[in-house]
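One protein chain is absent from this view; the other protein chains keep their places.
Just so it is clear, A and B label the chains in written order, and each chain counts residues from 1 on its own.
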Amino acid sequence: MKNGLRAFSLAARPARPVVVPPGDPRDRGGPAQPLLLVESLRKYFPVSGGVFNRRIGDVKAVDGISFAVFKGETLGVVGESGCGKSTLARLVVGLIPSNSGSVVFDGDPVGGSNGLTLRELRRNLQIVFQDSDASLNPRLPVEESIAYGPRVHGVTRAAAKQTAHDLLRRVGLRPDLFASRYPHELSGGQKQRVNIARALALSPRMLILDEAVSALDKSIEAQVLNLLRYLKSHFNLTYIFISHDLNVVHYIADRVMVMYLGQVVEIGPADAIYSEPKHPYTRALLDSRLAVDPIDRIEAAPLTGDPPNPITPPSGCRFRTRCAFAEDVCTAKAPALGGWRDPAAHLAACHMADRQSGHSRAGQTLPATERPLVSIEARLA
Amino acid sequence: MSGATARPLVEVRNLTVKFAGRDETVCAVNGVSFTLMAGEVLCVIGESGSGKSVTMRALMGLLPKRRAIVEGDIRVAEHDIQALDEPRLAQLRGSLMAMIFQEPMTALDPVYTIGAQIAEAVRRHAHASRQAAMARALELLQLVKVPSPERRLKAYPHELSGGMRQRAMIAIALACQPALLLADEPTTALDATVQVQVLILLRKLQKEFGMGLIFVTHDLGVAAQIADRVAVMYAGRIVEEGSARDVLMNPRHPYTIGMLASTLHGRVRGRDIEAIPGSPPDMRALPRGCSFAPRCRFAAAACLETEPRLSQAFPSHSVACSRVGELSTPAALAVS
Partner (left out) sequence: MAQAMFSFAQSHEIDTPPPVAPRRGYWRTVQRRLRGDYVTLFFLSIILLLVLAAILAPLIAPFDPDKTSMLYRLKPIGYRHFLLGTDELGRDMLSRLIYGGRMSLMMGLVPVVLATCIGGFFGVVAGFLGGWVNMLIMRVTDIFYAFPSVLLAVAISGTMGGGVANGLLALTLVFIPSLCRVTEAATTQIRSRDFVDAARVSGASSLSIIFYHMLRNIMGPVLIYASSLISVSILLASGLSFLGLGVEPPTADWGLMLSTLRQSIYVQPLVCALPGAAIFIASLSFNLVSDGLRQAMDIKA
């Protein structure tokens, strides 16, 4: 299956202009208006302890996150465990209430007196979870699981079943073979396809994929990623793709957001982030990727130790306890991420990226690491 | 390779493992043979259902006696694992061979401190006094680079992070300096930055103690990072085996080629990944002939009839594919 596309070069390119196909009747505000706008979102989970089970602190799972997702793009969200990306997914979809902050969908605020209700939001925004097995009701045939959403919104049983069959075909599962099967009869990849079909049953405009391919075998993961790309273009979707796997995100995302301990540390076009990261944490993550060449082995770990305690995060910049370039200004002041509404901007929440921060390396790019990632690219070249 | 006349540390010949369930019998491992020399690192690569974990457990004699039917020859340092009874096996585990698992939270006992668990491992095999065992536990925690080891000795597993717990498990495994270390996907559940640290640590310790290490993983990058030799398993059989360089840089079996092609890198952006079509086979009903044939780009009619044997197609590189001779030219591989 050779096609005419040439490989992209790795040099940073400006972000692709986002094209919303004409005629999407639900579009309000055109391409310049972000489809999803999240501002200062916070979620603290209380921690109880002590003799009387009092609240002794909060796990600051998501602590002041602001970002925008533009129509037709795929925003990749990366970070390690404890960074809050899964909590973020559940917050946006409304499965858990936030402590503060706002979510605006295509110009309409969610919640509040005049805003979108959760039910209305969910017609436009759906989610696919990581555990493909737990996401399906074991006592229902898969077509019923898919048809449930439409039926809840008033579609007749027959029409919903037809939609389910159509979607099964779209995700690559033949309805005559798979529609009346139970989840335990399917493999992991097939179950995940069913989950994707279920998410699409309400014709949403946006899909959040929360580690949707992480639990799949590598060969199946590749199939599902191809499927996701196809569905995105066929159904005019916008994606938020959450993953801990940097290679997958590099493949599928247009822009990437890097999270650490409940905050955004870097955001920008995918190629820019992967070729010239501005935040030391992003650099460390990228350098921790393993090459498939046995000659090219990592000799020294780019990042040592563990992330700090989310109940009592470090003052100022949260990454300073593990950062090779930390200085006094990093302890005193937390770096801000300004200008995040600009779709083409490449920003890092780091004093080194800010010319006026007072850091000794302010305004300079990160020094190059000794080990450039000589991976499969060089071998295939 | 030095020591060409030295006996291998591990010798497995025609290992077959069948699980007798209520409804059907599953053949999880089907005629697997390999050897491991002392001080060598072998990586077994495979996806779910390939039989890699079952093979590891068979090596340690950990499979349930009633449900699992194990056939074949398993030798670790001259001991015939199949012939040993449970008490003798228990003696060997920890002293001769040790294992570290994927989920440190479930592999460690939650009601005992880390120090107590390491000390227990020391005392079982070295018969040391309690103080001596604790001292050794402290030494081991320092060896695995756990920060503030004195404090961590008294910590419970749930108080430690994932990476820390994995290091604790390595410390327990190394307590009696085993000659063979088995690792069943120990870094799969860890973050990338922690995974790198643990892999570097494992390689360093392996070299320091001259242990043989068999490392099971599904990740080709991990194999590249740590392996001297690589064996690729599919549907209970080894389909390709050789030095890490040979297998990962010059794969010959269509499955390995497919795995590498679907390994992601930024270059593939914007077009479909060359995925391996289909799903792994149902282990209860393996197809006749080559088990990979239904998904193989290069399958010929003969592939569906006869099961290919693992044959040494190139020096130190064996492939189980009947068409390996024809597929060795880049031109043949490029055809699709």
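Quick note on the criterion: a residue touches a chain if its C-beta (ideal position, glycine included) is under 8 Å from a C-beta of that chain, and two chains touch if they have at least 3 such contacts.
Everything quoted here is computed from the prediction, not taken from an experiment.
Undergrad: In the whole complex, not just what's shown, which of A:P31, A:G57 or A:G172 touches the removed chain?
TA: A:G172
Undergrad: Can you tell me which of A:T74, A:S98, A:T163 or A:Q190 touches the chain that was removed from the display?
TA: A:Q190
Undergrad: Which candidate, A:R26, A:H153, A:R341 or A:R355, sits in contact with the chain we can't see?
TA: A:H153
Undergrad: Hey, which of A:A32, A:V47 or A:A134 is the one touching the hidden chain?
TA: With A:A32, A:V47 or A:A134 as choices, the missing chain is touched by A:A134.
Undergrad: Have a look at B:G210, B:P277 or B:G325 and name the one touching the chain we're not showing.
TA: B:P277
Undergrad: What residue numbers in subunit A mark contact with the hidden partner chain?
TA: Contact residues on subunit A toward the absent chain are 1, 3-5, 90, 93-95, 118-119, 122-123, 126-127, 129, 131, 134-140, 145, 148-149, 152-153, 169-170, 172-174, 177-178, 180-182, 184-187, 190, 195, 198, 201-202, 223, 226-227, 230, 233-234.
Everything that follows uses one rule, which is that only the chains that are shown with their structure count from here on.
Undergrad: Go ahead and note the Å separation of the Cα centroids belonging to subunit A and subunit B.
TA: 32
Undergrad: Using the touch definition from the top, list the residues of subunit A that touch subunit B in their complex.
TA: Against subunit B, the touching part of subunit A is residues 1-3, 5, 7-8, 10, 80-81, 187-190, 217-223, 225-226, 229, 244, 246-248, 250-251, 270-271, 274, 284-285, 288-307, 375-377, 379-380.
Undergrad: Within their complex, state which residues of subunit B touch subunit A.
TA: 47-48, 147, 161-164, 191-197, 199-200, 218-222, 224-225, 227, 244-245, 248-249, 258-260, 262-277, 279-280, 336
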